[in-house]
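Omission of a single protein chain aside, the complex is shown with its protein chains in their original locations.
Right, chain A next:
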């Protein structure tokens, strides 16, 4: 489902001393089946932005359209249940979305809430928990008696079990161990490629944004200031630095190396293999070959 923002403004606590403008006249288009990463400094409005897509927040001005459903500042909220069945959301802090007595019940809740029969919901829950790598010895425990990274895995499983068309991930890998991080990112990539799932990922990891997405949106001060392919966005290093961001580690390293070697700037590379090849070219012959 296509997602469109038209002149969306969001003000928290309007007409109070705590009033804060978090989104400022945002216009955006996220095509169906795309993998979009959203990066931006702390407080730039990323979480506020994505919470509009599944109706957790309503625009103060403007409108958001997700597929056939429109949420307009001037109209009553439409039926959100239909929207939430299609748009799954993994919160920045996973404890905010866990609430059942046991992990397995927690993961079953989503599908059952959308009318999936209990037996089928259980099957899906088990399948999802396996996908996120939580051993079955935990399944009948309380979701609150878990480590931080384990809670994040359960929250992700809860969204997968609903089989949504769109998944919004707000910092999905924060708190995951290196292997967990790799596996979860690989899993989303596979779901995106095999099932044409639309993915929207908020992340502070520039490398992940670069490697996986078709489109990177850069937020600053409540506005999208860039929206383009990763290689285009990360070529604008200076601008990114100015707003508290950076380039992926691969590029950061090559920057340091070219500075030391007195070579000019190189075009963006995102994988370790490509980085190594570039280093070797630099070692062997210098700049012309890069």
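Simple rule for what comes next: a residue touches a chain if its C-beta (ideal position, glycine included) is under 8 Å from a C-beta of that chain, and two chains touch if they have at least 3 such contacts; residues count from 1.
Throughout what follows, contacts and distances are computed from a predicted model.
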Report task. Given the choices "Energy-coupling factor transporter ATP-binding protein EcfA1", "Cytochrome c", "histidine kinase" or "Maltose/maltodextrin transport system permease protein MalG", state the protein name listed in UniProt for the chain not shown. Result -> "Energy-coupling factor transporter ATP-binding protein EcfA1"
Report summary line: Across A:24, A:72, A:189 or A:246, the one contacting the chain not displayed is A:246
Report task. Taking the full complex into account, find the residue in A:174, A:187 or A:266 that is in contact with the omitted chain. Result -> A:174
Query raised in the report: Given the contact definition stated above, which residue among A:113, A:147, A:196 or A:265 touches the chain not shown here?
Result: A:147
Requested in this report: Using the touch rule from the top, list residues of chain A that touch the missing partner.
Outcome: 12-13, 17-18, 40-43, 46-47, 92-93, 95, 145-150, 153, 170-171, 174-182, 204, 206, 244-246, 249-250, 252-253, 256-257, 260-261, 272-273, 275-277, 279-280, 283
